[in-house]
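Shown here: the complex without one of its protein chains, the others still in place.
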Amino acid sequence: MITCGLDLGAGTIKGALLEDGRQLLATAIAPTRGNPVDGAHRVLERMVEEVNVLPDEVDYLCTTGGARYAFPDRHLQVSDITASARGAVFLLPGTRHVVDIGSQSSRAMSVSETGRVVRFKMNEKCAAGAGRFVDRCAKYLQVPLEEMAPKALAAAHPKMISSVCAVLAETEIINNVADEIPLADILMGVFLSLAQRAYILMRNVGIQPEVTLVGGLVRSEAMVRALEQTAKTPVLADPRSHHAAAIGAALLGHARLEKLGGRPAPLLTTSG
Amino acid sequence: MTLVAGVDIGSTTAKCALIEDGRIVGKSLAPVGVELVKDAERALEQALAEAGRDRGEVRVVTGTGYGRFKVTFGQFTVTEIGCHAKGAHFLFPGTRLVLDIGGQDTKAIKVDPNGEVVDFAMNDKCAAGTGRFLDVCAGALGYDVSQIGALSLGARHPVKVTNTCTVFAESEVTSYVARGKDPKDILAGLYGGIVSRSLSLMQRVGVEPEVTFTGGVSKNEGMVRTLERRLALRVNVSPLSQYVGAVGAALYGLERPTGVPA
Amino acid sequence: MATRVPPEEDPGGSETAPSLELGETFEELTGAPSIEALAQLAREVICDPSYPTVRAWTRRGRGAVGCFPVYTPQELVHAMGLLPVSLHGGGESIEISHADAALGSFLCSISKSTLELGLTGRLAPFRAFVFPYICDVSRNLEGIFSRAVPGAATHMLHLPQNFRSAGTVPFLVAEYRRLIAKLESAGGERYRPERLADSIELFNRQRTEIARLAAVKNAEPGKLTLTESYLIRRLGGLVPREVHLRILERVHAELAVRPNRPKDAIRVLLVGPFCEQPTLDLIELVEQVGCYAVDDELLQIYRWYDRVDPNGDPLENLASAYARSTIDIGVRATPTTKGEAILRRVEASGAQGVIFLTAKFCEPALEDVVLYRRALDRQKIPYLHLEFEERSAAYEQSRLQLETFVESILFD
Partner (left out) sequence: MGDTGTEPRFLTTARDRQREMVEEYYAGLEGAGGPKKPVAYMLVGGNLTEIVRSFGYEVVFPEIVALNCAIKHVSLPNILHAESQGYGLDVCGYVKNDLGLQEMGGQTPFGRIPPPDLLVCSFSGCYVYVKWWEALAEKYGCPLFMLDVPYLRDATPQSEDIQYIVTQLHELIALLEKATGRAFDPAELRATLARSRRAEEGWVNYLASGRRRPSPIEAYFEAVFYMFPINVLRGTEVAADFYATVNAEVDERVRSGTYPVPEEKFRLVVEGVPPYPSYRTFWDFFRKWGAVSVAATYPKVGGLFDRGFLHDPARPFDSIAEYSLGAYVNQSWPLRRTLIEEYVRDFGADAVLIHGIKSCRSFTAGQGDLRDRLIHDLGIPTLYIESDHEDPRYFAPAQIKNRMDAFFESLDRRKGTTPLPMVGG
């Protein structure tokens, strides 16, 4: 049985194909830009091409992410909190606490050994402390995203940023540059400031080992280190955990399919 | 004949105005960069160049704006609140309420008939409802902020932009675009939201005509119309509205005995 | 006071809905052909910030009194020939642009939008306002109202928090007498004990009927949606009680024959919205994502005591009913402990989990949640805490959290 999970996020669309709920066949990612549904179709196409199956050999499709209802040809949709918890435990089975930082969201959740969400806390009204902040900082400082982490890790005296407003932090960063604070210190400050925000959420749900970071920020080793430093606990990250929610959705899809005796329910073609 | 200069180092732009005999004789505007002290210098130099005057002729330089302490060559600093009041009064003597929307904040200032500040209110540190908010949303629509002013004027079914957070609003705008909404209607929705937030600040100091709208955002025609509609009042907007702070600062310099040590 | 800019009903710019007109006998409501039709009408009434029911009542010169939640003795208002009306803020339809300035930013929406209604002249149909001391906000609001709505009488009713003292009931009787004096000066008829006794009987009946509604919702949650039950209850604070009783009787008659269509949903207890009410969208969302609200704190006003003794001195009965009330909501000092209280309620309602639905900035509710959470954690009872406000943009976020909560119970 092949199940697909599609995570229609605000920044990127992620997809995962799973065989029998056990083996990860493929993952793919594309920027959201505009219409998430188009992006999701592209991600799906890429994955089926990669593993050489026909689109209708995908037995079950489950969406997640902010635009989960927008994708019409789905069997099921689940919340991205539920999904990324499942995905995290699938990738790193010892996980009991998941930190998920995406482009506009940051969440912390405590999870059971099966990946069930026990408790969670998320940012609601303000995107301060989410990935968007990193993107903007990268832009002001003219450092490509991929190069931020290696540079940041060289910091000797990281400079924290007081306003993690994704938009207003610019001024503070400009000031720091003007004050001739080394780039590495500013960069690490960005991640540490983000970690501090995340830490508040983490404490609120209660931190228990092992802690796993998922979402776009796993791509940055500096973020992992910053979280470890702030939360004073080891933080796991798997290179695939950017796709945790997509993987989780595929897993939940598989579980559902099994419950239905292998025969999927009709596609939900409604959106919204 | 005294030549005075006001330098306004804002969050987004550096402005300078030169005043002589009650006339604005030179001005400059440039984005602020990393080195504010240099930006301030440059603002003054450019204004001088425009006016064809010499640095030595300037009697008093007054700094204002959030980076006013970086106008290190100036003699005074005055807060942008005082300067917007003074500048607005200079341009429109009947001004009783100034609404200034700049790159990072919004202020409502009540002024007396002499242009003195009676009361003011400003927002907290959040990009919601500021110029930056419009910059970001304009970007999401695929425009530059200088293009979106006239664009909204024909809106017929304004959408409701529910998010106030700039980041969330940006995706909301993107999703409206994806759903094929008319940019006119999206903009009208954005303006409506900003104006009602500004209105709450204005109520705080009391709305009384004449109202003068200053700061970079006042260059946006759509914002001006929306504000006028909500206030049911004509609103003063000068072509020099982005310079009002700098003009006010220069005027403050005039009121001082010359040669006051910095 | 500073000049005020007139309100704009819909900042989006679309045309504003015309105000609803109702007849003086409210037969539109009592004669609604079905629960669905009634709910639809109730929705219109509630979403209309011009208080259509109050306008209908005052059309012939009768007076109405705005009562802030939750412990205003509306019986007393009723007994003086005035229409007691529950004030629940402005809902989603009004824009806050004046109240912020008077109140400050860190306050619940009900206080802001109620004041906004006052500041923009939309509370003109009321002769008086009663603010019970349920929290610092409602208490302060009275003093602000007295300046904001200078034409009407305002009264701050001190509610005792010491339930053990010999002085409590006599004091509360004296408090009620102060309120009576205020209402008399605001055009209420002279206080007569026998009229109060009648009003108490009437309100007792209303409470009984509402308790029956709650019992249906608990036993057969598929029979009546949370939104329907809420809308019906909410009407009770807006129309004359006699009218509401008639409405409730019809509802019960229909419920007796209405089929129960159970769905795969989890049973939850809704805690926290005892004062400010969530938006209709949010209330709807709770059940839409797969919950049955088998007990809730929405509009507690009807259940702040089971029954008031109609015999004997009615003022004293009213006061002692307050003093011995046992519902543990956030604005009444708890006789036992918060932890025990929540566990008892979970058990009584047969809920599988608890949803804390608290108004943003409502400190009494927020502080309770911590103590409640601890007790639930000990018993491993799942819960979710959601904060809400009027005119909120966080609908999608609320949905996400509610779905996650349901999924965490349903998927294993």
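The first chain written gets the first letter, and so on, giving A, B and C; residue counts start at 1 in each chain.
The criterion applied here is as follows: contacts are C-beta pairs under 8 Å (C-beta built on N, C-alpha and C of every residue); 3 or more make two chains touch, one makes a residue touch a chain.
This one's a predicted model, so the numbers in the text were calculated from it and none came from an experiment.
**Q** In the full assembly, spell out which visible chains the left-out chain is touching.
**A** A, B, C
**Q** May I ask which residue of C:Leu107, C:Val308 or C:Leu386 touches the chain that does not appear here?
**A** Among C:Leu107, C:Val308 or C:Leu386, only C:Leu107 touches the chain that is not shown.
**Q** Any idea which of C:Gly167, C:Pro193 or C:Gly350 touches the chain not displayed?
**A** C:Gly167
**Q** With respect to the chain omitted from the figure, which of C:Gln288, C:Thr334 or C:Gln352 is a touching residue?
**A** In the full complex, the listed residue that touches the missing chain is C:Thr334.
**Q** Out of C:Phe26, C:Tyr191, C:Phe274 or C:Phe361, which is the one that touches the chain we can't see?
**A** C:Phe361
**Q** Could you please point out the chain A residues that touch the chain left off the display?
**A** Against the left-out chain, chain A lists 200, 203-204, 206.
**Q** Could you pull out which residues of chain C are in touch with the chain that's been left out?
**A** Chain C touches the chain not shown through residues 1-2, 100-107, 111, 133-137, 139-144, 146-148, 156, 158, 160-168, 170-171, 174-175, 330-331, 333-334, 337-339, 360-361, 363-364, 366-371, 373, 385, 387.
**Q** In the whole complex, what residues of chain B lie against the chain that is missing from view?
**A** Here the touching residues of chain B are 66, 68-69, 75-82, 85, 116-122, 124-125, 204-206, 252, 256-257, 260, 262.
We take it that only the chains that are shown with their structure count from here on.
**Q** Approximately how many whole Å separate the CA-defined centres of chain A and chain C?
**A** The separation of the two C-alpha centroids amounts to 40 Å.
**Q** Roughly how far is chain B from chain C, centre to centre by C-alpha average, rounded to an integer in Å?
**A** Each chain reduced to its C-alpha mean, chain B and chain C end up 45 Å apart.
**Q** Two or more other chains touching the same residue: where does that happen in chain A?
**A** Within chain A, residues 66, 125 contact more than one other chain.
**Q** Indicate the residues of chain C shared as contacts by at least two other chains.
**A** 393 - these are the residues of chain C that touch more than one other chain.
**Q** Taking the touch rule as given, give the residues of chain A at its contact with chain B in the complex, in rising order.
**A** 10, 33-36, 66-67, 104, 125-127, 130, 132, 163, 165-168, 171, 174, 177-178
**Q** What does chain C use to touch chain A in their complex?
**A** Touch residues, chain C against chain A: 382, 387, 393-394, 396-397, 400-401, 403-404, 407-408, 411-412.
**Q** Help me check something: in the complex, which residues belonging to chain B touch chain C?
**A** 121, 124, 155, 157-160, 162-164, 168, 188-189, 192-193, 196, 199-200, 202-208, 230-232
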